[in-house]
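As you look at this complex, bear in mind that one protein chain is not there, while each of the others sits in place.
Order of writing sets the labels: A and B. Residues in every chain begin at 1.
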Amino acid sequence: MRHFTHLKDLTPEEIQSILRQARIWKTVPPDHIFLNKILAMVFFNPSLRTRLSFEAAMLRHGGHAIALEVGSGSWNLEIESGAIMNSNKPEHVREAVPVISRLADIVGVRSFSLGLSHEEDDRDSVIHAFKSLSSVPVISMESAREHPCQGLADMLTIQEHFEELRPKVTLAWAPHIKSLPKAVPHSFLLSASAMGYDITVAHPPGYELATSVIKEAQNLSQRSGSRIRFSHNLDSAIQDTQVIYAKAWGPSSPLAAPLDTLTSWMTHERHLKLADPKSIFIHCLPVRRNVEVHDSILDSRQCKVIDEAENRFHIQRALIHFLLSHS
Amino acid sequence: MRHFTHLKDLTPEEIQSILRQARIWKTVPPDHIFLNKILAMVFFNPSLRTRLSFEAAMLRHGGHAIALEVGSGSWNLEIESGAIMNSNKPEHVREAVPVISRLADIVGVRSFSLGLSHEEDDRDSVIHAFKSLSSVPVISMESAREHPCQGLADMLTIQEHFEELRPKVTLAWAPHIKSLPKAVPHSFLLSASAMGYDITVAHPPGYELATSVIKEAQNLSQRSGSRIRFSHNLDSAIQDTQVIYAKAWGPSSPLAAPLDTLTSWMTHERHLKLADPKSIFIHCLPVRRNVEVHDSILDSRQCKVIDEAENRFHIQRALIHFLLSHS
Partner (left out) sequence: MRHFTHLKDLTPEEIQSILRQARIWKTVPPDHIFLNKILAMVFFNPSLRTRLSFEAAMLRHGGHAIALEVGSGSWNLEIESGAIMNSNKPEHVREAVPVISRLADIVGVRSFSLGLSHEEDDRDSVIHAFKSLSSVPVISMESAREHPCQGLADMLTIQEHFEELRPKVTLAWAPHIKSLPKAVPHSFLLSASAMGYDITVAHPPGYELATSVIKEAQNLSQRSGSRIRFSHNLDSAIQDTQVIYAKAWGPSSPLAAPLDTLTSWMTHERHLKLADPKSIFIHCLPVRRNVEVHDSILDSRQCKVIDEAENRFHIQRALIHFLLSHS
């Protein structure tokens, strides 16, 4: 049985094969490949885009999706072994997960960072508990450490524009009014490293990505021939790049400059002009216009964010098929 | 591509044709007319009856419905162009709507009045933003200005009783404990005007319907031969009428008598006696018994509110089919 909760659950060859399948089915959709199959989607955090794209993938092909919105706190799951369960967590994953996996063919889990510590985010305890206890495949719909379906949808979007080339890509930190989790930039870095791209990550000092993720990306880059650089200068990081990926995330250090002093990091039309003339702009959405990214980019013909969101559907269809076929 | 968010989206001939289709399929249901089609229902406001009737229409015929309950405030959408998005609205309709319409075949939107102003209600900004940005048909599940599916379901209910006749209908303002929006009475007035009925709208002074809606109804009535009168006297408005439609709505003027002083406007069995002996009573539901309408009407054999609610299903099935066929 196979799961897909972190990029390393797939070999580089499997990643390529899933991207290939996603592109083929985008042109010629398959028939009822999920006939009578049920995806149980367990949401610890709310979702619209993710839910719609996963549910549509099942429904379009004869399958079904059941959304269990456990909400923030309404149905907390205990994950510690041996816990005396007298707190506000009425059910243990040791019961919840086996029951769900008896009734579904595949289980999706969304469980964001609790903001406790980098170590806790890196451990990703909730999603690992699901993996260890489920009798059917588990697929991540974003966890504390990674958002691997988003990462692969990003790669599909890049491949559609640059085919077999290995473009120069820039992950550009963006301002925001909140300190957001790092799962999305982590997955972009990991996926682009596996693809062999030439990657520059630009962010202000004190906004470093997780050390363990950088190390994993560097290992992937050695095998793929990828190159990873880090920069504190947005303009030079974008110079001649072919893909600009803007994304906000929170500080890694208490010494980092506060979010509201970093407005110069908002990507703007003038950044597009520094990049390769054939460059594309992507972002996982939702995007705060004129805070993270200026209208002049989002409304340009180089902006591919809608295609990128649609590609979530295509990647997830190929992934679910892969997981069900290997069970 | 066709949308249905306001009555004027359909010609009078198209309205008649949809009513005809709804009646035919009520007797002989069609087969899998929505095979593999997905309706994405975006709820800015909660719903039970509307959700159930739309979802059932898709499911009964091979299709699917995905409910996205964006709730009040949980996922506010920015609609202003050029906005600096540093408020509590994390996503712009310019991204949200194109993404939803890439994954669904038709989009339903429910977005009530925000109670800001009559002008804002009349503009119906949210639903117009969906129409302008969607690549698939948009259908209203009630907006600030109109509830056009309810309006057509009301007409279907009247047609079932009076066939080709053009009955005398009375829209009777009703008391309530809250100041309700006017979308439902607006849609009744517009639909009945398009049908050529003889309409009396009765309400207390200061409870006028929107001027732009009245003007639109008068234009429709000139083409259909309909007649529209307004009255401040409930008894005389009901005299000899064949259809009583009771409905509560809020004041249009700060000088209007307060809601709790208008209890004499509750419709009662004695009003049925003023009406034509073959008259029917309808109401869009939910109805507050013994506040808006007395038990003696709701439990009478002239009361057709359950048929009327069921007709939501029949009208929406015909409408969705019409919209999908013209895309």
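In this section, a contact is a pair of C-beta atoms (placed from the backbone, for glycine too) under 8 Å apart; a residue touches a chain by one contact, two chains touch by 3 or more.
Since the model is a prediction, treat every value here as computed from it, not as a measurement.
Q: If the hidden chain were put back, which of A:I15, A:I33, A:A96 or A:A210 would touch it?
A: A:A96
Q: In the complete assembly, which of A:I84, A:L116 or A:L255 touches the absent chain?
A: Only one of A:I84, A:L116 or A:L255 touches the chain omitted from view, namely A:I84.
Q: Taking the entire complex into account, which one of B:L59, B:L114 or B:A257 touches the absent chain?
A: Of these options, the touching residue for the absent chain is B:L59.
Q: Touching the absent chain: which residues on subunit A qualify?
A: 36, 38, 40, 64, 66, 68, 70, 74-75, 78, 82-86, 90-92, 94-96, 98-100, 102-104
Q: Could you list which residues of subunit B touch the chain missing from the display?
A: Answer for subunit B: residues 46, 48-49, 51-53, 55-56, 59-60, 177, 285-291, 295, 298-299, 305-306, 309-310, 313 touch the chain left out.
Following the convention adopted for this analysis, only the chains that are shown with their structure count from here on.
Q: In whole angstrom, how far does the Cα centroid of subunit A sit from the Cα centroid of subunit B?
A: Their C-alpha centroids are separated by 41 Å.
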